[in-house]
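Every protein chain but one is kept in place in this view of the complex.
What follows is chain A.
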Amino acid sequence: MNALPGLLFDGLAYGSLLFLVSIGLSITMGLMNFINLAHGAFAMIGGYASVWFSHRFGMPFLATLPLAFAVAGLAGLIAERVLFRHLYRASHLDQVLFTVGFVFSSIAAATYLFGSAQQSVSLPAALQGQVQVMGVDLGRYRLFLIGAVVVLSAGLGLLMTRTRFGAQVRAAVDNRDAAEGLGLNVGLVFSLCFGLGTGMAGLGGALGVEVLGLDPGFALKYMVYFLLVVVVGGAGTLSGPLVASMLLGVCDVAGKYYLPQAGAFIIYVLMIVLLLAFPKGLGLGRPSLSRLPLSILVRRRA
């Protein structure tokens, strides 16, 4: 039997998760030119929040998802206001060192609070098992993941293109001085973006417990994946990271199936090939690690 459709499907589901977690990193790197290696820690916070609420209060999995978003978003907002904000003008090396330190602190904190064991969630019956679509068995939960990410991405796109908040974000990215000099509180806009991004990451962490697992090493284990999405996809865009996440997801899943001996190495080869082909990232020709308008995907044509 041909394994390809199933692999493709699994890869897309995996890619959806990567996108959900990484999009906030792309936004904040693009907006603030801030290298945040601690982004995965907020995904982890979301994951633990989901597990904690369901174990402690017996909440159903789906009901914990908004809480995972809220807890991770709030944690991100506070961390940005209290810690990260002071690093925007620091060198990239300082940013890397500080945020790596943050990751190690998060590992220690998670171990202290929840122990080092793998966590698990109990999915509702409706999301367990498989459905047959055109002769291919598809996991219901993975189908749900893809659907959820499609809806969330569309929502994010609308937020950025259709709301006053989105216009303020675009203005601040286009010309920070002018935005500030015309009365926009750019620092606050950036903080809210940071909170939104870490909230999405937290949601991704919670949705990902079933697929990626969750233990205190989460933020370190997947750091490379989140960075790859942004480096390959381009920071500050929606389209680049979306394509990069899907490519990464499919190649990682397919690679581990067809070339198990190469294992996790496949994605590095992929990154090298993609960066050679698109040195500036997939983000429509924009440089990948500098300040970029988030709007280049979503720019409306008159």
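Just so we're on the same page, a contact is a pair of C-beta atoms (placed from the backbone, for glycine too) under 8 Å apart; a residue touches a chain by one contact, two chains touch by 3 or more; residues count from 1.
What we mean here is this: contacts and distances are computed from a predicted model.
*Asks:* Consult the UniProt record of the chain that does not appear here and report its protein name from "ABC transporter ATP-binding protein", "Fumarate reductase iron-sulfur subunit", "Succinate dehydrogenase hydrophobic membrane anchor subunit" or "Acetoin:2,6-dichlorophenolindophenol oxidoreductase subunit alpha".
*Replies:* Spelling it out: the chain absent from the display is recorded in UniProt as "ABC transporter ATP-binding protein".
*Asks:* Please identify which residue in A:Ser91, A:Ser105, A:Gln128 or A:Asn185 touches the non-displayed chain.
*Replies:* With A:Ser91, A:Ser105, A:Gln128 or A:Asn185 as choices, the missing chain is touched by A:Asn185.
*Asks:* Among A:Leu143, A:Ala167 or A:Leu192, which residue is in contact with the omitted chain in the full complex?
*Replies:* Checking each option in A:Leu143, A:Ala167 or A:Leu192, the one touching the absent chain turns out to be A:Ala167.
*Asks:* State which residues belonging to chain A touch the missing partner chain.
*Replies:* Answer for chain A: residues 164, 167-168, 170-171, 173-175, 177-186, 293, 295-296, 299-300, 302 touch the chain left out.
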